[in-house]
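Only a single protein chain was left out; the remaining protein chains are all shown in position.
Let's turn to chain A:
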Amino acid sequence: MSNLAVLPIVIPLISGILLALLHKKIQLVRVLAQLFTGINLVVAIYIMYVVQKNGSIILESGGWDAPYSIVLVADLLSILLVVTTNIVALACVFYAPKSLSKQQEEFYFYTFFFMLISGVSGAFLTGDLFNLFVFFEVLLMASYALIVLGGGKVQLRESIKYVLINLFSSMLFVTTIAFLYSVVGTVNMAQIAQRVQEVDQKGILTTIAILLFFVFGTKAALFPLYYWLPKPYIVPNPVISALFGALLTKVGIYAILRVFTLIFVHDTDFTHNFFIWIAGFTLIFGAIGALSTNNIKLVISYNIIPAVGFMIMGIGLYNEAALSGTIYYLVHDMIIKAALFLLVGSVAYLAGTSDLRKIKGLIHHYPLLGWLFFLSAFVLAGIPPFSGFIGKLLLLQGGLQNDEVVIVIIALLSSLLILLSMIRIFVRGFWGEKDESIRVDKKAARAFTMPIVFLLFFSVLLGVGAELFYPMIENIAAYLLNPELYIESVLKE
């Protein structure tokens, strides 16, 4: 029964290998990829159902007992994120055939796509810090291959920066694990947590904690480590940008959330207050960045940064409302970022340029696309009743509970700036006179909108049906605030 936890990692892995063998038969590969992603989503939802009913699933690989084996831990938080990952994947796999050229598809796009999903799911599910590094590398290797797919001049130039910054932070990650191993003598997260608790997190452990935060902060694009993110994310094909924007930074945030609610929770005055500062700067600089450019893809890319700021703010505040807000926002942001990258990708394709100054009056040609963009701008900025609102409400509530008024004001202000950056695209690009010079391609537009509608459906559902999801999110937050539960479930003491 406990073998269930490995399925979200193994199914994409096997699919990826299988599709690599068939890569020339592109029609077959497309159908199979869609089928496998669908199966993976169903399996993930089933696991979530089991976890909800019976509690966390712990898989001890090789039959060794917990601290000695590599464990996979499917608790409610990780499986919720795996389900969200698969929803995003399903939308992307249906968008891909219209967006990618035949060559790109034949050049193992689907293989790397499945490897990426496998790595992301693995990073969410693992209960072992070194294993987390390995899964980070799996997803990064897949992302390196995806970001150079197609290989134009600009694309290669930006890929170099992306690969270098990730390589450097990975090496720091290994070094930090070595430090931690020399202090606590284990890499199992539950056992690390137990031992850190025993020695009451002395100075050296807090130093290691901040080093780990630096590593994850680089991957999650926090201030002041976000400068590498915006440009490399816009150079590949929109469907690849959507996968990156939705999944990669979120894995970094998940790692911070896990490590700083489970392991390093004994010196919150220092570590978590530090996060609030970082969150404030991330929010401000990300929102300013989004306003600084006329490239519509770059606007969305910059918008990743304040979203990450919101999540880190919740982790910094460290109370039940704020953590529920972070989890809500995490799920919401994975879905809406994918939808937005696909949307601007479609707009850039249909208008023939991603320069906002050259786009006008698109709504006359593509009304549905225009209103979808309008809707997603509202979802992103957190206008009620959509999903962004619930997450932000909980975060602000958590902020006020801790009397952190400054961060609350910054969060509200940056929300306004985010809305401005989105509405700017809508007003300039969609409104205005009808541009007769555009070659209208209704068929492509219809094909593009289907996956976007699918994603926005979940976004709206998360907001309107908040009553449905909130109890579960609240459960997760309460569970995170009590690390004993995780330790007991893994080590079984």
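The rule we apply is simple: a residue touches a chain if its C-beta (ideal position, glycine included) is under 8 Å from a C-beta of that chain, and two chains touch if they have at least 3 such contacts; residues count from 1.
Operating definition for what follows: contacts and distances are computed from a predicted model.
Hidden from the displayed complex is a chain whose UniProt protein name, among "Na(+)/H(+) antiporter subunit C", "Integration host factor subunit alpha", "aconitate hydratase" or "Cytochrome c oxidase subunit 2", is "Na(+)/H(+) antiporter subunit C". Across A:34, A:206, A:293 or A:319, the single residue that touches the chain missing here is A:293. The omitted chain makes contact with just one of the residues A:110, A:130 or A:216: A:130. Listed residues A:3, A:52 or A:182: the one in touch with the omitted chain is A:182. Residue A:157 is the one among A:25, A:157 or A:446 that touches the chain missing from this view.
Only one of A:148, A:456 or A:480 touches the absent chain when the whole complex is considered: A:148.
Touching residues on chain A toward the chain that is not drawn are 130, 133-134, 137, 141, 144, 148, 151-154, 156-160, 163-164, 167-168, 170-172, 174-175, 177-179, 181-182, 187, 231, 293, 295, 298.
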